[in-house]
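Note that this complex is displayed minus one protein chain, with the remaining chains in position.
Letters are used for the chains, namely A and B, taken in the order the chains are written, and counting of residues starts over at 1 for each.
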Amino acid sequence: MRPFQFVRADDAATAVQTVTANPKAKFLAGGTNLVDLMKLGVERPDLLVDLTRLPFDSVDVEADGTVRIGTNVRNSDLAAHPAVRNGLPLLSQALLAGASGQLRNMATVGGNLLQRTRCVYFQDVTKPCNKRQPGSGCPARQGDHRNLAILGASEACIATHPSDMAVALAALDARVAVSGPDGDRETPLAELHALPGEHPEQETTLRHGELITGIAVPPLAYAERSAYRKVRDRASYAFAVASVAAALDVEDGVVRDVRLAFGAVAPKPWRAHAAEDALRGRPATAASFRAAAEAELAAAEPLRDNAFKVPLITNVVVRTLSDLAGETS
Amino acid sequence: MQLHVNGRLHELALDNRTTLLDALREHLGLTGSKKGCDHGQCGACTVLVDGRRINSCLALAVTLDGVEIRTIEGLSDDGALHPVQQAFLDRDGFQCGYCTPGQICSAVGMLDEFDQGWPSAVTTGGQPAALDAGEVRERMSGNLCRCGAYMNIVPAILDVADAAAGRSSA
Partner (left out) sequence: MTQTDVRAVGSGLGRIEGPAKVTGQAKYATEQDDVQDVAYVWPVPATIAKGTIRRIDDAPIRAMAQVLAVLTPDNAPHLQPAEDGELAVLQSRTVSYRGQFVAAVVAQTLEIAREAAERLQVEYDVEPHDVELTQDHPTLYKPDQVNPSFPTDTEQGDVDEALGAAANLVDHTYTTPALHNNPMEPHATLASWDGDELTLYDSNQGAYSAQQTLAKLFGLDPAVVHVVSQHVGGGFGSKGTPRANAVLAVMAARMVRRPVKLALHRHHMFAVVGYRTPTIQRIRLGADAEGRLSAISHDVVEQTSTVMEFAEQTALATRIMYAAPHRRTTHRLARLDIPTPRWMRAPGECPGMYALESAMDELAIECGLDPIELRIRNEPERDPESGKPWSSRSLVECLREGAQLFGWGDRDPRPGTRSDGDWLVGTGVAASTYPAYASPSTATARAAADGRFVVRIAAADIGTGARTALTQIAADALRVSTDFVRVEIGDSAFGQASLAGGSMGTASWGWAVTKACTELREKVERNGEVPVDGIEVQAETSAEIEARSGYKYQGFGAQFAEARVNIDTGEVRVPRLLGMFGVGRIINPRTARSQFIGGMTMGLSMALHEEGVLDLAFGDYVNHDLAEYHIAACADVTDIEAHWLDEHDERVNPMGSKGIGEIGIVGTAAAVANAVHHATAVRIRDLPIRLDKLLGRLPG
């Protein structure tokens, strides 16, 4: 790890100013990913601005049902919060499916959204990686890519985004509150993460110095009929091989509305719009669910060792939506 | 900086890079917290910060000014073992012992989380009235044990939970 200066932020404006002024400064929240990557030499900030004493630590439900979550809310607190647990089951389930009890006690909302890929080449500074070192190449295409992307990847990069929480938030149309040198703004979560294209090093649409201060989850009338299903190689404490966040609104056996997002298959939490479009107005049957998943996965570009994710996601979509439809009826 | 560990205040001059784990092990002589992976992937370094279990290998010491840190060395009270420590002895909940302090600190934190009504990934239909083996297994999965003592660790923790709830377990 390289040496760095450390300051504790007392207010958001100063934090933003401090990081904006130093191109090699970074915000530090729970540390579960940043400190890990600093130890690996992947991240080499020369200044860390500690955000954890900033007051973005509450979960508030507004009159219209919007749930506002401060960026410093720890993953464990968020999962246990009654508004999330009861009102947004898929979000609570996604949080609890992630990492371990210890890590959930450390990890924050903002940090979770901004965690970086688990691609083994990205994490090893002795190897090429277009994301870490633009233009150096991507060994994953020929090498170990069993757990890498089948959707949204590019010639330059096939990394996956590792978050569980973000997949649920993508399904919920969450918005991200950002504070920056030019003031505050809000952006749809769908626009927070960038696809790699020719520039996998640009992972988000945040500018340097911009700080995530919170998340707003708009009300979804049928959010209580939602679920997050994570498939992983170990029964617990493992990153997803594939995951599905789903919410389903069925009336008289017909899909009135649906939300679907996939995890561990793309460089960002993957909102399955094509599948959703294919489902609305269709009968809530396994056949429709399968056709919808196939519609989304028509764009999949699987590689030698990750082609199994196509049938896997398809099966999980069918099962998850069938279970939700069963609950609904 | 100051670190408040097991009820004692320590004045330390530390490299900003020093993790809580290394501060404990290399600067304070508190070697009970173990380094198994140094990346939050094994749980051997688990300690309690303001009562919550965390991986001390991923916490920079410099961020922990003013918080209360409790390690395995601070769990026993005047030589009397903490109930979780005693249960690990009674159930042979360890072999090589290297993951054990982390397992025990994690269990202490986990029992408190359960008492606060926190759900887990296997919780369905509201909070169960009592911890069962499935809940303990999921909640303790952040602590790897290569010797394979899980089959003894889980009943050890259930013993403590049951005793606290006034039940006796088989």
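The rule is short, and it goes like this: a residue touches a chain if its C-beta (ideal position, glycine included) is under 8 Å from a C-beta of that chain, and two chains touch if they have at least 3 such contacts.
In this text the structure is predicted, and so the values were computed from the model without any measurement.
S.K.: Where the complex has a chain not shown, which of B:Leu20, B:Ala44, B:Leu111 or B:Leu158 is the residue touching it?
M.R.: The missing chain is touched by B:Ala44.
S.K.: Which is it among B:Gly7, B:Gly125 or B:Gly148 that touches the chain not included here?
M.R.: B:Gly148
S.K.: What does the interface between chain A and the hidden chain look like in terms of residue numbers?
M.R.: Listed in rising order, the touching residues are 1-3, 41, 118, 120-121, 124-127, 139, 142-144, 146, 231, 233-239, 241, 305, 308, 311-312, 315-316, 318-319.
S.K.: Using the document's contact rule, name the residues of chain B that touch the chain not shown here.
M.R.: These residues touch the chain not displayed: 15, 17-18, 22, 25-26, 29-39, 41-42, 44, 71-73, 75-76, 81, 85-86, 88-89, 92, 94-101, 104, 133, 136-138, 140-141, 143-154.
Methods note: only the chains that are shown with their structure count from here on.
S.K.: Taking the mean of the C-alpha atoms as each chain's centre, how many Å separate chain A from chain B?
M.R.: 28
S.K.: Within their complex, state which residues of chain A touch chain B.
M.R.: 1, 3-6, 8, 28, 31-32, 35-36, 38-40, 48, 50, 52, 76, 79-80, 85, 92-93, 96-97, 99-103, 105-106, 235-237
S.K.: Quick one: in the complex, what on chain B touches chain A?
M.R.: Residues 15-17, 19, 38-40, 43, 46, 52-55, 58-60, 62-63, 106, 109-110, 113, 116-121, 123, 137-144.
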